[in-house]
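The complex is shown incomplete by one protein chain, all other protein chains being positioned as in the whole.
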């Protein structure tokens, strides 16, 4: 157990103690305690920066289930570390922001922070774990905590809908990814990402390679809201804004990006990977930016913008993977520019999008609405917020002097490089890539302008706001301010970031090129095509923004029935009604029917498997002899059983079962089991007392005979069960493959100091069984007690009347 | 002896199953009890009924014992049987008192949640 393990598990520890703190210190906002976790981990992780920047990596392993090759192993390299720093860094800011955003009086803060800490721990584990099974566990845990956070205001129907949608889609992807992980194990015989990466050459040859790739990408695309799985992200905006800023823009949705980046060394360089990742990314980029323009809700606009930006990063990872096709040298370096753009934009996006989400949160918090039609003219009322918003959105639009400009330029470089490729059929379709990217960027420019100008400029409409607007408290302004400072700071000193963060990340994504990167990011590099593309965006974008009213109606012509959300909704509805039909078909509501199913299935499965596996065998040579007592006992036993079945009186039936029990006790005597006989006698006595107590006191509702006539179907089932059991008993006798292990217990006197072997087994050799057995007995006793005493059902019905 | 016991166990299971499928709650409870007895004997029979002394090492001059392991398992099973039977009985009894019927045809689950 290393310190890193402890730090990763720290958020979970916090999740446990938060409810206690919440209860103990109701006066203090719980967020102040929580803040210690991300800030502490962030500080600790910073200490790894020099090591990673020096091109080294570390691995800490902790055996968990070694027999299944599952180790809680943590691997610190550039990619994982920068992600972890983003998670804890943005996490600290978000927690700080949430202290002012969420009221400590009205909100269930303990729930909120427990979920948030769960998420943070899971996300840290996800990006740092080397074992795929552990990664998968953390992956699903992020889905679950995201579900809980989206449904935080669970009283709202929209929140529940959004939570369910995100859960269904991301968990679907998670299952696909689990299948991919298992295929990896089949191919490489290991769950370790390190070891898989080292045998990448053999994996490419394997038959399962393409299937694994597609399943893995399904996981990544659902998590990162790529087309057509992006539909969950806008609905996830029902979560409180700090959550949207954190999970649904800065961290969780980037888990898919992380996954793609992590596995690029294996899959990169193949045509399928290049095309799928690039195409899906570009479509998402285009579609997201197109739809963002028409949004009227600020958060929805940001959601589509996030989708689009995630698509941008994804497509860059796809384009950059071509570098691995060449395996090194100058051509590879040319294409590695796309990977640089991807990791650079990833960091930049976290900064400007995080600040924008916080701005929207401030606007929502201080005016009571996020509707663009009601907002406007806030510039003079909220000057600081306006400044932050304009920094963030111009960075998003790709303008200098903000970091978005640098990564946007690099993005165009990447697309132009990709267009010049002469592999993977790029000659035919390659030219499309820069065009799609450019068009999408124009729309990005437009919605960035909409976001800031429609909110802060224009006519102030105080009568349409739910609250009297005013500037936010400093606590809510500080976190976005920090991010804005980063947005500008990165523009001026991008190469510090490149040296300490981006280059180690690229080394993880493109291991063959490690040490060959020659990164120098600069704002001005002459009159190159990238610059003209940016100028074109600004010109066309401004034109489109100014003529917005003239063409926005075009969106209304998109048929609603065609949307993907609609397909999801009707698909879900149809699945529900379909499964209900299937269920109604056999779930009749009668317990008797269910019992019949159980028995028939038992007969079919056990009987068929025994028959097919040739399990029935009859051996009569080694049977023990029968004597007269046993014959008599057997006859009485059959008689008692028949009496219970045939009688029409309650009392006779109870007595019959009692007789049966005593006969079984006598059988134990005959078969030399004195302990069993004693126990059975005592139990039977108590049982009969119990039966009589229950049914003696019961008032007879009506004089009805207990028998219900002969039911032929039941009789057939019963006979079949009986026959099957007899056959099994006989076959067990016919198959004596191994000698009994009970010889061991005959040494009981030496081993346990007891000469009663049965009791030695009970109290010593297999005492765990006995311990759990008395637990079962105690649970049954408590069950009886509560059934009798509590009468919850009756009390509830009394209250209803 | 094994054959006789196997047939006996089969008869007990038949009777138990038939009762479990019956209409009245009491008969179901009794059927479960009979199934339990059948299972005990089945365990004992399947382990082989090799004749020998009871599994008590204290007796002098005996080297051939019956198998103690199934006996220990059965002892556990007997007691658990009792616990679950008690619970089941009371469940039947309570539902009879609450719902006013012990007829399985009338006790029907509905779709309302």
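In order of appearance the chains are A and B, and numbering begins at 1 in each one.
What we mean here is this: contacts are C-beta pairs under 8 Å (C-beta built on N, C-alpha and C of every residue); 3 or more make two chains touch, one makes a residue touch a chain.
Basically, contacts and distances are computed from a predicted model.
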item: Protein name (UniProt record) of the chain left out of view, among "Sarcosine oxidase subunit delta", "Multicomponent Na+:H+ antiporter subunit B", "Putative hydroxymethylpyrimidine transport system ATP-binding protein" or "ABC transporter permease"; value: "Multicomponent Na+:H+ antiporter subunit B"
item: Among A:534, A:647, A:679 or A:714, residue touching the chain not depicted; value: A:679
item: Residue in contact with the excluded chain [from B:16, B:36 or B:86]; value: B:86
item: Residue among A:390, A:440, A:690 or A:725 that touches the chain left out of view; value: A:690
item: Chain B, residues in touch with the chain not shown (by the definition above); value: 54, 56-58, 75, 79, 82-83, 86-87, 90, 93
item: On chain A, residues whose C-beta touches the chain left out of the figure; value: 674-675, 677-679, 682-683, 685-686, 689-690, 693-694, 697, 750-756, 758-759, 762-765, 767-768, 770-771, 774-775, 777-778, 780-782, 784-785, 787-789
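Everything that follows uses one rule, which is that only the chains that are shown with their structure count from here on.
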item: Distance between chain centroids, defined by C-alpha means - chain A, chain B (Å); value: 43
item: Chain B - residues contacting chain A, complex; value: 1-24, 26-27, 30, 33-34, 37-38, 40-42, 44-58, 65-69, 71-76, 78-87, 89-94, 96-98, 100-102, 104-105, 107-111
item: Residues on chain A engaged by chain B in the complex (per definition of touch); value: 584, 588-592, 595-596, 599, 620, 622-626, 630-631, 634, 637-638, 641-642, 644-645, 650, 653-654, 656-657, 660-661, 664, 667-668, 671-676, 679-680, 683, 686-687, 690-691, 694-695, 698, 701, 706, 708, 711, 714-715, 717-719, 721-723, 725-726, 728-730, 732-733, 736, 740-742, 745-746, 748-749, 755-758, 761-762, 766, 769-770, 773, 776-777, 779-781, 783-784, 787-788, 793-794
